[in-house]
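One chain of protein is taken out of this complex; the other chains stay put.
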Amino acid sequence: MTTLSCVGLCRQFGALRAVDGVDLVLPEGSRHALIGPNGAGKSTLFRLLAGGLRPSAGRIFLDGGDITHLAETRRAQLGIGQTFQHSSLFLSMAASENIRLAAQRSLGRPWWPLPCSFPTVRERVEQLLGAVGLSGRGEAPVASLSHGERRQLEVAVALATRPRVLLLDEPAAGLSPAETARLSELIAGLPRDVALLFVEHDLDLVFRLATQVTVMHLGAVLMQGTPEEVRVSPEVQAAYLGTGQREDLFLPREPE
Amino acid sequence: MTIQRITRRGILGAIGASALAGLPGCRSGDKGSASEGSGARRVKIGLVIPQAGVYVPLGTDLKRGWDLFLERHGGKLGNHEVTTVVADEGDSPQSGVPAVQKVLQSDQVDVIVGVVNSAVALGSQDSIKEAKKLLLVANAGAGAITGAARSPYIWRTSFTNAQIASVMGQHLAKAAAGQRVYILAPDYAAGTEVLTGFRKAFEAGGGQIAGEAKPAFGKTQDYQPFLAPIRQSGAKAVFCFFSGAEAVAFVKQYHQFGLHAELPLYGSGFLTEGSVLAAQGEAALGIQTTLHYCAELDSPANREFVAAYRAKYDAVPTCFSVQAWDAANVLDRALAQATALDGDSLSKALASVGTIENSPRGPWSFDGQSPRQQVYLRKVEKRESGYVNAVVADLGAFSQPA
Amino acid sequence: MPDWVNLHFVSLLNGLAIGFLLFILAVGLSLVFGMMDVLNLAHGVLFLTGSYVAWFVAGPSPSWGGFLAALTVAALVGGAAGALLSLACDRLSRRTHLAQALLTLGVALIAAEVLSALFGNDVHSVNPPEALDRSVSVFGHAYPLYRLCLIAIGVVVAGAVHWIVERTLLGALVRASVSDRQMVSAVGFDDRRVKALVFGLGALLASVAGVLGAPIYGARPGLDVTVLILALVVVVIGGLGSVRGALLGALVIGQIETLGRALLANFASFLLFGALALVLILRPRGLLAPANGSRS
Partner (left out) sequence: MSSTPALNRRSLAWAAILLATLAVAPLWLPSYPLVTLTRILVFALLAVSLDVLVGYTGLPSLGHGAYFGAGAYAAGWVAIHMTQSATLTLLVASASGAAAAAIAGSVAVRAQGVFFLMLTLALGEMAHQLAESWQEVTGGSNGLYGIPAVHLGTIVLLSARAVYWWVLSTFVSGVAVLGCVAASPFGETLRGIRDNEGRMRALGYRVYHYKLAAFILSGAFAGMAGGLLATHQRLVTPADGGLGTSTLALFAVIIGGEASLSGACLGAALVVLIRDSLGASLGGRGPLVLGVVFVAVVYLLPSGLAGALRPAWRR
């Protein structure tokens, strides 16, 4: 049963076609990686799927229903969780409160006007703190967390709402090898029914975790397939490393 | 006229207007009422006048009139040694009402004199009633103070808005018979009272109103949008009521846009009274107004008052100075006969004060706790000493219209 | 001319005069806010300073020399005050906008009281320079000559500011700072000097507007608040940080304050804020917000 899919998705900024006719299918339990050089339109595609950006053309479906015109909030309520490339957290609060705020929306009653704490939410917070490796750091204010810890907290906050579709935007960026290893354990340990789409430049992580890979280049899908197919494909190497001579990249070509 | 113009200084100004004034030259601390002094009888009077905000020029005139009377009577009123406690009314009831409460409760004064702003006078009624102390209003002109919301403890030595305006209405009905008049006043309580007073008297005398406009109060600096319709209304004369900065702006722009040549301008006396006239300058020439006082009045009492005022302050007295002078005047007579200093006995004494024949504004008497007084027609003329409101005629004695 | 225009010609013309005066006042506030995110509540007091300078230097009925002297003194005083205010605000650059606004409000309160201590609380009116102190007939309607000149001055100032912002290095820096301040300092410009210059220019224009506005509004306590609110409305309606926005906002408010009051006399008091509310409801970022929408 397909969870999230998009057909002919486009987004134009003036003349620039940042996302150009992308078709993507994300079935339940898939571990789908999205790779491509900078400026290929990966983040833009993410924001289109999450609802932060309105598409110029094309349609997006969730469990068969058309969610193209649904607002970001509504899509989140339907189970689409996302992390951000630049950590977007609640700086005046502690780490555990950040997670609690996210978990409270679905597990607790966020509009409850009297002080109280929901046991299910508390458990969820402890569990997630442990899962992302922040178990001792619950009470630390976010402002005092290191960059790596913030990336881990990002993932914990996204997971707190028990999303059915999880969009991770470069979760491993700036992590130390140890933290990256912990992150891949966490992702590997995700429940089978969660559909995961993640953008990543750390190709080792990609090839270890992903079951499906889509390579994007200049806004369009260059190739889709299993990690092995993508690893050996010449087009991908050309897209990443450039065509022919190396100089083309750096020296202006003399006019023929 | 109630210069009760809450020129909302908004963010910056409304904050001002402190409530407890400095206590110039008299003992501070709040010892109980001083009436039981050794031998000589004493009275403590709270002078509530604006010392901050846009009404400060009025506060200054009121204080000068009060001080001058005390100085010329050896600091005594009705053989009572007077202690004056000054409190700053500011420019809004937010500061005025606390000032009245302060002199009542903290300074334990026997009588309160002053109050420029009608909202303060009306707002302080309850504290005055509970304290059973006399409030002698020296300016606030809202009719309700001694009308609908009358209280035995609140008397007034100034005027009511409608009183001054209705006299001009009566006069114009005769003088400008058959000519339609356009009327104009700011959109607030006093402005409405003036226009209703004028309209009732003018239409009773057979006059016709050509049109009416009420510019936003305190928020209008440029009157051009209100001058254009005047020309189109086919009016032959204009009656208006503005005070302070608005009076200056209106009269100058009336002149700049060339209306002064075609349409003679009439007004309630405050349009050209005091420091406003100097700022208007040539634009005010020829404007006729009605008011219960004029510094040019040729009576022995006024000549002596103006000379003394000019000698002490090097300034020409205004109707505000006379109002405070007369407040001291009636207190002087009331305290002479009063048995005690509480509100009831002082009210009784005031009721039997009779005619104040030696007042600079001419003889007047209380009629329903507000003055029944002569109202004069004045016209702005240029003298070598500058512009003055010359007396044209004494239009007779008038009380507070119903 | 069509009858309707003829009927309200003077109001339309007056709307232009008041509009341009508001533009000279408000353009500084818009650039400073767009560039530095500082809501300068002392802008009104700068205008009032200009008005008092006009009364003090030029006197009630000024000659040409007196008026020009007043303009230069106001320009110097305003520019210096603006630069100082910019340095003062800069010390709070890491604080919230409201903290900076609180600082400017404190400064405004102090300055207003100092002015009323220096010049008293009476109303001081200033006549236009003699040569301009008369009415002329424009298409058969009497209209004060001074206000016509005001329109001319306004056009010149609008052109000058537009030229500075669009064509000069300082202008480029201003526009760059409006979109991304970190990048400007990263590229090597001393951020503080640029801000002091822009704040000074804005304040200079506000004081000059004070002198120009003196013959219309005079100089009195309380004028600073009225003018500040007008400037804030103009800036917000026009969109923050753009000269075109400030000009459009000023002309719109100029017309509302004149034509609007003439047409809807009994709603006069509601007009200004009704218009502001309406614009903000329809266009939450102002009529002409800069393309990228300044980060407010």
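Chains here go by letter, A, B and C, matching the order in which they are written, and residues are numbered from 1 within each.
Here is the rule we go by: a residue touches a chain if its C-beta (ideal position, glycine included) is under 8 Å from a C-beta of that chain, and two chains touch if they have at least 3 such contacts.
Note that the structure is predicted; figures quoted are calculated from it, not measured.
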Visible chains that the absent chain touches, using the contact criterion stated earlier: A, B, C
Touch with the omitted chain, as defined above, among A:Ser106, A:Gln127 or A:Ser184: A:Ser106
Residue ranges of chain C at the interface with the undisplayed chain: 33, 39, 91-92, 95-99, 102-103, 105-110, 112-114, 225, 229, 232-233, 236, 240, 269-270, 272-274, 276-277, 280-281, 284-286, 296
Where the missing chain touches chain A, by residue: 50, 52, 71-74, 76-77, 82, 84, 88-94, 97, 100-102, 104-106, 108-116, 118, 139, 141, 157, 161
Where the unshown chain meets chain B, residue by residue: 4, 6, 8-22, 30, 51-53, 56, 87-88, 90, 92-95, 97-99, 101-102, 105-106, 118-119, 122-123, 125-126, 130, 142, 144, 149, 187-190, 192, 216-217
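Simple rule for what comes next: only the chains that are shown with their structure count from here on.
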Chains contacting each of chain B and chain C, listed by label: none
Chain whose averaged C-alpha position falls nearest the assembly-wide average: C
Cα-centroid distance, chain B relative to chain C, in whole angstrom: 36
Rounded Å distance, chain A centre to chain C centre (Cα mean): 48
Centre-of-Cα separation between chain B and chain A, whole angstrom: 75
Residues of chain C touching at least two other chains: none
Shared interface positions of chain B, touching two or more other chains: none
Complex contacts: residues of chain B adjacent to chain C: 7-13, 15, 53-54, 56-57, 187, 213-222, 224-226, 228-229, 232, 244-245, 248-249, 252, 256-258, 275-276, 279-281
List of chain C residues in touch with chain B within their complex: 7-8, 10-11, 14, 18, 41, 44-45, 60, 105, 108-109, 112, 121-125, 127, 135, 142-144, 216-218, 220-226, 228-229, 257-262, 265-266, 268-269, 272
